[in-house]
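One structure coming up, written as structure tokens, with questions to follow.
Let's look at chain A:
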Amino acid sequence: MAQEHCVIIGNGPAANQAALTLRENSSDARITIVGQEPFPHYRPHLLPEYIAGRLSQEDLCVNTPAFYKECGIKVRLGQKVVHVDFNKRELVLDHKEVISFGGLIIACGGKQRIPEHLQVFDDLMLTLKTPADAAQWIEQLSQVDSVLIVGGDLTSLSLTKALLSLEKRVIFMLNEDSFWPVPLCNELSEKIKHMLTERGVEVIKAGRIKRVTRVSDRSIEVETDNKTLRVGILGAFFGMTPNVKFLARSGLDIERGVLVDEYLQTRFDLVYAAGDCAQVYHPTIKDYWVSIGYQNAINLGKIAGLNLLGGMLSVDASPESIFFVDGIIVNTSWWTEF
Partner candidate 1 sequence: MKTKGKVLREGVHRIKESRVFDIRSEALPTWCPGCGYFGIHQGLNNCIQKLGLAHHKVVIVSGIGCAGRSLFFTRTYGLHTVHGRTLPVATGVKTANPELTVFAVGGDGDGLAIGGGHLPHVARRNVNVNYLLFDNSIYGLTKGQPSPSSPVGMKSKASPSGTIDKPLNATLLALTYGASFVARLFAGDPDSICRALIEGVQHPGFSIFHIYTSCVTFDKEFKTWANLKKWVHPLPQDHDPSDLRQAFDRVLDDEFSVGIIYKRTDIDK
Partner candidate 2 sequence: MPVVDVTVEVCGMAGDGTIAAGGLINEAMSDGGFSVLAFDSYPAEIRGFGRCVTRSRIGNEEIVALEDKTHVLISLNDEQARSRVPFLSENSMIFFDSNPAVYVREDKSLVSELDPETILFGMPFNDIATASAGTTRGRNLTALGCFAAICGAPHDLFRGVIIRKFKSKGEKVLQTNLRSFDAGFDYALEHFSNRIKSIFLIPDKVGGPKKVLLSGNQAIGKAAIDAGLKLYFGYPITPATPIMEYLATHLPALGGRVIQMEDEIASIGAVLGSFYAGTRAMTATSGPGFALMTELITHGVMAEIPAVIINAQRGGPSTGLPTKTEQSDLHAAVFGGPGDSPRIVIAPTNVAECYHYTVKSFQLAEKYQTPVILLADFYLDNRVENLPMPEASESEKSGSNVLPENSLKGSYRRYEITESGISPRALPGMEGFIFSATGLEHTQTGVPDYSPENHMLMTEKRHRKITGALGDLPSPEEFSSGGKLDVGVIGWGSTFGSILEAVTSARNRGLRVGGLKITSIFPFHESVIRAFMNRCSEILIPELNYAGQLANLIGYIHSKDVVRLNRVTGTPFPPSAILEKIEYLVQVGDE
């Protein structure tokens, strides 16, 4: 293994932790990180701060390119994996380059989840996952003064803070689907509602969204069961779903995410998954969970790295941070921040 080519799909916390772990424990492995985004590894949960102007893009970055050169880790940015052939042990990039791998760690993270019935309005909603998204927010915020947030998840809360600091009018539609990843039990819903209204956010209940239309380049009309609202920006926050579409035909077990055992191993030799894209089956809780959040990602990345090198570490289920959402169990380390 040690001499073979270890490829890591993804450039998030899990991916980078995995890469560094591999490097620390195997000096001569050839390591490549393939990241879909053009940005170097950054801290996604700080994006709202960046939007608020309190951080620069540099502040978001974790390491410098030079750092990776020193570690002898090849980083490919803005390159998308479109297919993985586990028999030939090759992966194909969207510009049709074929890369062979000995070991593989899938840590491609999650992508913004939009409920099917809202997908038709995709291009009218803003989400927040990448610096590119942030740039869009910054650009549009300069022109509008009101924002409607539907769904609501942990990102949306920190974003709300940022928006308030920019003196924007924020409306929060709390009852769109479940609050994610935390199930919106009344007690918690009240807690959040209180927290928001205290800060001057209008929290409304408006039922399902029926229609979204752009009336002018500065305003969008949102029609729900019982309301019609005009706002500058419509922000959709339904949390993450693992970003594993490209594995569909590969023969890997995919449900919400890549199904792995507690050692993060897939059905294939030397192929592991870590971070937001892994759906881990855990014997102690007798169920699958998808872990969300920076800290979890780092832990999983480390374990995947070590196990790929022959380790037998199992992930801990940290039961106190597990929630049942949308038919799957979610393990997050973010929610405790509130």
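Picked so that all candidates are chains of the complex that A comes from, given by their letters.
Operating definition for what follows: a contact is a pair of C-beta atoms (placed from the backbone, for glycine too) under 8 Å apart; a residue touches a chain by one contact, two chains touch by 3 or more; residues count from 1.
Given the structure is predicted, the values throughout are model-derived calculations rather than measurements.
Candidate 2 is the one that touches chain A in this complex, out of the options 1 or 2. Of all residues in chain A, only 38, 40, 65, 68, 75-79, 92-100, 132, 135-136 touch candidate 2 in the complex they form.
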